[in-house]
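With one protein chain withheld, the remaining protein chains of the complex are depicted in position.
And now, subunit A:
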Amino acid sequence: MSSSIASSSSSSSSSSKKEKKISLKTSDGEVFEVEEPVAMQLEIVRSFFADNEDVTEQTVMPLPNVSTAAMHGILEYCRAHEEFRRRMPEAAPEEEVRAFEAGYVDRKSNEELKEMILAANYLNISKLLDFLTGVAAKRIENKSVEYVRAFFGVENDFTPEEEANLRREYEWAFEGVDED
């Protein structure tokens, strides 16, 4: 499946006339040249170009809250979705999208996932944010408090009494937890 995406995207870029690119600069200084329809999935980029009439094709838009690593992940997702949209403009091929998304997120550690969520939130890509928050929810579903604390990197600032009181208050919610 991924091979067919790769091959058709390369053929489309070679056959079409010179595609418009948008330059995006990440927090660690790397500049990404991104095809316009892909970049426009980033709502922050879309509104930047829509609201500023004096920007030109040479403008490099700085994205100080996005690391290079996160940007690679973001673009992989947005390019795949642009390819789905281009191939089937009316209705996305659901099975293929699911297969792509499953493979896409399988390779990501919890830390990478959180970094991507932060980036998707900042760049305002609602589809990706919905997808990634759903994945994060799946990873903590039915897990113990300790596991979820570690997942989010939270330090417990409750006194033992405070925590015990809260656990008592919602006792029913703490029953029946999966193995970590």
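FYI, a residue touches a chain if its C-beta (ideal position, glycine included) is under 8 Å from a C-beta of that chain, and two chains touch if they have at least 3 such contacts; residues count from 1.
As a working rule, contacts and distances are computed from a predicted model.
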{"item": "Which of \"Translation initiation factor eIF2B subunit beta\", \"Aspartate--tRNA ligase, cytoplasmic\", \"F-box domain-containing protein\" or \"Trafficking protein particle complex subunit\" matches, in UniProt, the chain that is not displayed", "value": "\"F-box domain-containing protein\""}
{"item": "Positions on subunit A where the hidden chain makes contact", "value": "114, 117-118, 121, 129-130, 133-134, 136-138, 140-142, 145, 148-149, 152-158, 163, 166-167, 170-176"}
